[in-house]
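Take a look at the structure set out below.
For this view, one protein chain was removed and the others were kept in their places.
== chain A ==
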Amino acid sequence: MDKFILRKAEPKDVSDILRLIKELAKFEEMEEQVVLTEKELLEDGFGDHPFYHCVVAEVPKDKQSLEGYTVVGFAMYYFTYDPWIGKLLYLEDFYVMKEFRGYGMGSEILKMLSETAVKTRCSGMHFIVAEWNTTSIEFYKRRGASDLSHEEGWRLYEIDKCNLLKMSSK
């Protein structure tokens, strides 16, 4: 498997993107949390003000997956801001289908994202990893990532829609 291309996602890719999002969520044992639809992905990623950007890894037709897919990996990212150091690239999702691992696709995707980050003058790339996901943690640490939760004590918090509504009406 030496032939694969990385390219910017297009509107026609939303079905594959959602499929891969669900596969990654399934691996994280969070599949039932995915409520996003293809329609929302289309609107939110390919309108006038995209909420996210996406790159996909594609193989030729003769190398398609067992179920016939040619889009076999993806990364979803967006730009965030740290008032101390400026622009950051935030990696939301990063996944390569199991049967296509070990060919360097993951490394190439990360390389492309890092180039994007450097080109857009981002000071860093942020992302979250589940603490039980030791394979991924090792993969990232080998590439120089540091665990901010562990080293600096940052904890990620969330307020869901129900509580947002309560807060906004106070």
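Details
Convention: a contact is a pair of C-beta atoms (placed from the backbone, for glycine too) under 8 Å apart; a residue touches a chain by one contact, two chains touch by 3 or more; residues count from 1.
By definition in this document, contacts and distances are computed from a predicted model.
When the listed names "N-acetyltransferase domain-containing protein", "aspartate transaminase", "Calcium load-activated calcium channel" or "Adaptor related protein complex 2 subunit mu 1" are checked against UniProt, the chain not shown comes out as "N-acetyltransferase domain-containing protein".
Those residues of chain A that touch the chain absent from the view are 21, 24-25, 30, 33-36, 40, 44, 51-52, 76, 78-87, 90, 92-93, 110-111, 113-115, 117-118, 122-132, 140, 142-150, 152-168, 170.
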